[in-house]
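Of the protein chains in this complex, one is absent; all others appear in place.
What follows is chain A.
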Amino acid sequence: TDGSFAVNDIPSGSYVVEVVTPTYRFEPVRVDITSKGKMRARLVNHIKTSEVIRQPYPLQIRASGPHSYFMKRETWGWTDFLMNPMVMMMVLPLLIIVLLPKVVNTNDPEMRKEMEQSMNMLNPNPELPDVSELMTKLFSGSKASSKAGSSSKGSRPAAKRR
C-alpha cells in the first residue's frame, strides 16, 4: 500500500494528529473539523494557539528522523587525547619553538630582513587601539570573578603603554 491511513468516526472539534512510533519522530498537526464537516490542518503551536499556518489536507506527514534515546559513552583513545584543543595548544607551540630555528637559518641577513617586513605587515597601523585594550574597556564594568582572570591578562600591556 502507499502508507496512507484513514481515521474513522471522529466527531467535530479540534484535534492534534500525532504519529507515534518508537523508531521515528514525526511532527504533530492540528486538525480542526467544523460542525459542517469541513477540515483544515495547521501547525501545532502551543504558545500562540490562535495562529494558523495552513498545512496540506489530506495530511502528509513525513518522519523527521529517528528518535535518539541513548547518550554516547565517553570513550577514551589516543586520538581523542591528541586532538584535544588544550593538548594541541601546548604541543604545537612547542614544536614551533623547537623546530623553527632549525629549519630557518636566522643568521642569514636576507631572511632577517624579510621577517622584519612581515612583522610590520602584521601590525600595519600603530595608531589602531589594541585588542586587549578594547577588552579591558568592555569588561571593566563587570566584576564577575570568572572573567576577571581573562581580562586582567589583557590589561597588563595596555597599562604599560600609558
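Note that in this section a residue touches a chain if its C-beta (ideal position, glycine included) is under 8 Å from a C-beta of that chain, and two chains touch if they have at least 3 such contacts; residues count from 1.
By definition in this document, contacts and distances are computed from a predicted model.
UniProt records the chain missing from this view under the protein name "ER membrane protein complex subunit 1", selected from "Sodium/potassium-transporting ATPase subunit beta", "Snurportin-1", "ER membrane protein complex subunit 1" or "Trafficking protein particle complex subunit 6B". Checked against the full complex, the candidates A:8, A:64 or A:118 give a single residue touching the omitted chain, namely A:8.
In the full complex, chain A makes contact with the omitted chain through residues 6, 8-9, 14, 18, 20, 22-23, 25, 28, 44, 46-47, 49, 67-71, 73-74, 76, 138-139, 142, 144, 146-147.
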